[in-house]
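Here the complex is missing a single protein chain, while all its other protein chains stay put.
Chain IDs A and B follow the sequence of writing; residue 1 opens each chain.
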Amino acid sequence: MVMKIYLLYLVLCFLAPSLWAEDPGMKSIGAMNVQLFFATNEDPAAAGGIAKRVPEIELKKLKAIKGLEFEHYRLMGRDMPEILKGYENWATPLLPSKEILVSFQPIRKSGDKKLQMVLEYWQSKRKVFSVNPILTMGKTLYLVGPEWRKGRLILAVKIEKLEE
Amino acid sequence: MKKEKTEELFVKWIDGQLASEEEVQVVSLLQENENLEAELQEMKSVSGSLAEEIPASVDPPYCDFFNSQLMRKVDLEIHSRTPSEMRGRRAKSFRWAWAPVGALALVLSFFAGHRISRPATVTVAQGQEEDRLIQFLPTVYFAGESLKAEVIADSDGNVSAIFVHGLAAIRDDIDFATVTTSTELPKSYARSEARRFD
Partner (left out) sequence: MAPAGTSPDAGAGDDEISDHELIEACQKRDAKAFETLVIRHRGKVYAMVQNMIKNEADAWDLSQEVFLKVWKALPKFEARAKFSTWLYRITHNVVYDWLRKRKIESAGELDDGILNESDIAAGARTTPTKIARPDDALANSELGKRINIALATLNTEHRETILLREVQGLDYKEIAKVMGCSLGTVMSRLYYARKKLQTLLCDEKGKD
């Protein structure tokens, strides 16, 4: 009898964390994919050593956007943070540099695989603009940003994963 | 008469709120200074203009968005308070007795077939205007008057790109391989990083 109570006690210790309430805002509902590209008609080497070649499939998507017909593209960085339901989330695509940041917070689901969010673009530690698009999972939204080294920096924001 | 007292009388005179004995005092003051009444009349006229020209109530721009954002924060606040209250209560009441009580609950639940876990309480509201999704245009808010946005939509009507004109260029000498400090960034950035990398 004593042994049984002791075993129950041990099992209870194991289950104890589930007795405590979870913060529903901390629930992850998906993941974002935030990439930063450097686009230029001049020498792409200006992007520096951290820049990488852009995969063909991504190049095609970039060049298909009206107004984004640059000759050369380089990938400067990527970040794939989780989307937490109730908190402002941040992406640092240029880590370790925090020159360009994106914050995002989900507002509401808008149908199947769509999520409306508030996106904020930060540059040099200042909020520059915010936008409230409805993003479709897998579809990229390009935010064409500032000039740098005779080229342009372009943020590509996409919902990589979205829970049902 | 003290300066503060006369100021009070003049304010009340402009607002038509003098008591009868105060009116007598003001009349006396007006008689001592022939320009005073004209001056007070002008002050009264300015007060009237303020009331006419400055609206007492102005809805914030995109007030539906204002409300939905605010109610989201309220929603979070409701749900963030409840767990900590529960924790507080439980910490107190179960401090000495939680093990056997919990064990009893486990036994009962085993026989009842229920799990011991709190059900999820937050549901994200479904979009109400799904028919109009294709035509939804995002709103862009800027922190500088010189900025403009151009929104490009694809053939399905989904926004595919936003061009921002007028953004300050990033200096060419800035090297993105260098570490930048997190100071001066909002606390939510620090918390977000802490969650991810600690």
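Please note the rule applied: a residue touches a chain if its C-beta (ideal position, glycine included) is under 8 Å from a C-beta of that chain, and two chains touch if they have at least 3 such contacts.
The structure presented is a predicted model; accordingly, all values stated were derived computationally and were not measured.
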By the document's definition of touch, the residue of B:Glu22, B:Glu37 or B:Asp75 touching the omitted chain is B:Asp75
Filtering B:Glu7, B:Glu23 or B:Glu184 for touch with the omitted chain leaves B:Glu7
Cross-chain touch to the chain not pictured, restricted to B:Val26, B:Val140, B:Ile170 or B:Leu185, is B:Val140
Residue positions on chain B contacting the omitted chain are 4, 7-8, 10-12, 14, 39, 42-43, 46-47, 49-51, 53-61, 63, 66-67, 69-71, 73-75, 77-78, 134-135, 137, 139-145, 147-153, 157, 159
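In this section, only the chains that are shown with their structure count from here on.
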Seen from chain B, its contact residues with chain A in the complex are 65, 68-69, 72, 76, 79-80, 82-83, 86-87, 90, 99, 102-103, 106-107, 115-118, 120-122, 124-127, 130, 133, 136, 138-144, 147, 149-150, 152, 158-164, 167-170, 172, 174-182, 184-186, 188-189, 191-193, 195-196
The chain A residues in contact with chain B across the complex are 5, 8-9, 11-12, 15-16, 18-25, 27, 29, 48-50, 65-68, 76-77, 81-82, 84-90, 92, 94, 96-101, 103, 106-111, 114, 116, 118, 121-134, 136, 139-149, 153
